[in-house]
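Here is the structure we will look at.
For this depiction, one protein chain was excluded, whereas all remaining protein chains were kept in their positions.
And then subunit A:
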Amino acid sequence: MDFSNLTSQLNAGTILPEGIVIVTLLGVLIVDLILGRSSSRWIGYVAIAGLVAAVGALYLQWDATNPISFTGSFIGDDLSIVFRGIIALSAAVTILMSIRYIEQSGTALAEFIAILLTATVGGMFLSGASELVMIFISLETLSISSYLLTGYTKRDPRSNEAALKYLLIGASSTAIFLYGVSLLYGLSGGQTELGAISNGIAAANGGQSLGLVIALIFVIAGIGFKISAAPFHQWTPDVYEGAPTPVIAFLSVGSKAAGFALAIRLLTTVFPLVAEEWRFIFTALAVLSMVLGNIVALAQTSMKRMLAYSSIAQAGFVMIGMIAGTEAGYASMVFYLMVYLFMNLCGFTCVILFSLRTGTDQIAEYSGLYQKDPLLTLGLSISLLSLGGIPPLAGFFGKIYLFWAGWQAGLYWLVLLGLVTSVVSIYYYIRVVKMMVVKEPQEMSEVVKNYPAVQWNLPGFRPLQVGLIVTLIATSIAGILSNPLFTLANNSISNTAMLQATAVEKNQVSIISTPELEEL
């Protein structure tokens, strides 16, 4: 094999965005070693610059002519670019949030950023990985960094407990995932590359065999854990409550997006033979997540726990697009994850701001906040109403597109369930708005009565303010001016070769089944 052939097969330019993040990561670590704590005033901005540069590099790679790199173990197609962008942006906003939060907890900022960037790299690689070992390694990079981040405030017993719980459940679910993956390797006659696996299994006449079904279930157990779909959700409420809030913000957007990227790539390329089966399993997961997430969230008293159940429920909504399996279905997932980035990070920024100023995140303590901190009230109200799908906010358009895609694919009952559980979700989101806005001055909680005067010039508050305002504006207008995002989401799907095959297949199926519908 001559050298030029090797470079063209490696095609290492595809992972330039990840390369930028890795260089930033090492830079942050080394600066921390040399300068110590004194660097913490600007090190966060270096990391953000690195992430923004990575997003810029992703933009340049849009519609790359030859996305396959590293002899097929990594694919930089448009789908992966969208997901890598979501993960990098969520890390950037997370850093904006964490500058003050981590400083206040008395731990080192640079170390935190280094671990966060490692998780980001893991997630970004996971979005494009198309080989079993590569998938597993990037999944582990993401997971292990997440365990470390969860237990980062190590003097807080709740953070320790959360980290232990996350580690034990995470490690077991990865083990189950690994077992499923090794079964795939065996079933396909020793293939590790995703496309080759499905061919291998088809050639070995293993379609619909028991082994394939077991492998599918084991793989879904690992994916379900990452996207916190019920019944693999049990870690979510406890980890969300215990872990540092910026970490939760990253886990709820970045880590979840990585999980969905993995789900799309793995399930559509490896399991086309059992497509009906995994759609069925995901339908069950979606129903459980929407029902459980939304109903249990009604009974929460802690803001972070409420957002934990809400994120379980939101995963259920996103799965509707996945089950639809059409081009519109995948595009609606991508679009929803993009607006979910804005609204969830906006919500978490407000939760962080409130807990920085008052030291608590109980829902009852928010009562009467509009008088003391109108910007925070506005930001949290808009983000929660957007999560509830109220027009004309971004979340409304996201949900409409999901339901529209679901309905188009004939998932009537699932869409109806989504609509009903959305109504339920409005109730618990509005409960927080009620606490903040509706309560009279005399009903103000003790914490709000002693609320410190709002000052933005304290160290680390400016980035929080910037993050809040940017995500707030995005949440408010990303729905009305949604055309660019829609185009982006649709193009990312239509330009992805891997999804074309399955989507066409599904379309034919739906054409065949329409006459039956009309007979109804």
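Basically, contacts are C-beta pairs under 8 Å (C-beta built on N, C-alpha and C of every residue); 3 or more make two chains touch, one makes a residue touch a chain; residues count from 1.
As a convention for this text, contacts and distances are computed from a predicted model.
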Report the protein name recorded by UniProt for the chain absent from the figure; options are "NADH-quinone oxidoreductase subunit M", "Electron transfer flavoprotein subunit beta", "Na+/H+ antiporter subunit D" or "Phenylacetate-CoA oxygenase subunit PaaI". "NADH-quinone oxidoreductase subunit M"
Out of A:53, A:108, A:275 or A:430, which is the one that touches the chain we can't see? A:430
Just name the one of A:125, A:166 or A:397 that touches the chain not displayed here. A:397
Note that subunit A touches the absent chain at residues 328, 331, 385, 390-392, 396-397, 400-401, 403-404, 407-408, 412, 415-416, 419-420, 422-423, 426-427, 430, 433-434, 437-438, 482-483, 486, 490, 517-520
